[in-house]
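With one protein chain held back, the other chains of the complex are shown just where they sit.
Now for chain A:
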Amino acid sequence: MATADESPLRQRLTLSMDDRNHQLILQAGFGVFLLALYSAFAYLGYPSERIPSILMIVEALQVQIAEEGLLGAVWDALYAIFIGFFLATLVGIPMGILMGVSRTIEELLDPYVNAIYVVPYAAIVPALIVWFGTGIRIRVAICFLFAFFPIVINSFEGARTTPEGLLEVAESFNASWLFTMKNVVLPYEIPYILAGLRMGIGRAVRGLVLVEIIVAVTGLGGLIQNWSAAFRLEGVISVVLVLMFLGVTLPWLMGKVYDRLIWWDVERAGF
């Protein structure tokens, strides 16, 4: 995050750390603090004797990498996330744009798009298992469904809020519909689309976590299931950490892409 443009309010409680390294040191330091806190609880055996030490968790990780195909499972998970996310992008962006530029299409699709958001996924996973099996396909399906909503909604919002004035400029030169879409709506949309993609990838990861937990037969979920059946908490925690790692890094990477691609932004343009 940039510290240069902070509001006065935030500046009061922000140490001056323009230097990226200082931020990293602060974040890493806090991580060490959390680890130490956790270790203290594990060492004291409070609130339970059965808190695995960090060493045990690391060992569990090593065992899984060596013997239980953790990396393969991670690979499958990434694969499912990206395919699901990619399909959601493919459908969601054009659909959002069409909803944004046509009131009729908006009214037609709006309830269904919202419905996809509120589906109780945990409850329908059994049905999805029947349709998609317990392998890669159900993972892709859930990631798709999770990623779809933020992508379609952001793309819709961007198209819908395209400034009236810019549309009028194009119209005043008698621009065709296609020209206007390509040169007014779409460029204006890009920050919105990227914001949707960033949220979408985060939701895809959450969908994956859900599916791994519920379809605990193969993949990361299967590993968790095995460990927890054996009451080996260090194993469970190690897999959960892997999932958390994915959950943090993928949106972060997407954020990097976002910063790269954005060469103008809505706020600076004063819309």
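Quick note on the criterion: contacts are C-beta pairs under 8 Å (C-beta built on N, C-alpha and C of every residue); 3 or more make two chains touch, one makes a residue touch a chain; residues count from 1.
The rule we apply is simple: contacts and distances are computed from a predicted model.
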| item | value |
| --- | --- |
| Name per UniProt, for the chain absent here [options: "AsnC family transcriptional regulator", "Aminotransferase", "ABC transporter ATP-binding protein" or "Cell division inhibitor"] | "ABC transporter ATP-binding protein" |
| Of A:98, A:175 or A:213, the residue in touch with the unshown chain | A:175 |
| Residue, one of A:166, A:181 or A:213, that touches the chain absent here | A:166 |
| Chain A residues that touch the omitted chain in the full complex | 163, 165-166, 168-176, 179, 183-184, 187-188, 190, 263-264, 268-269 |
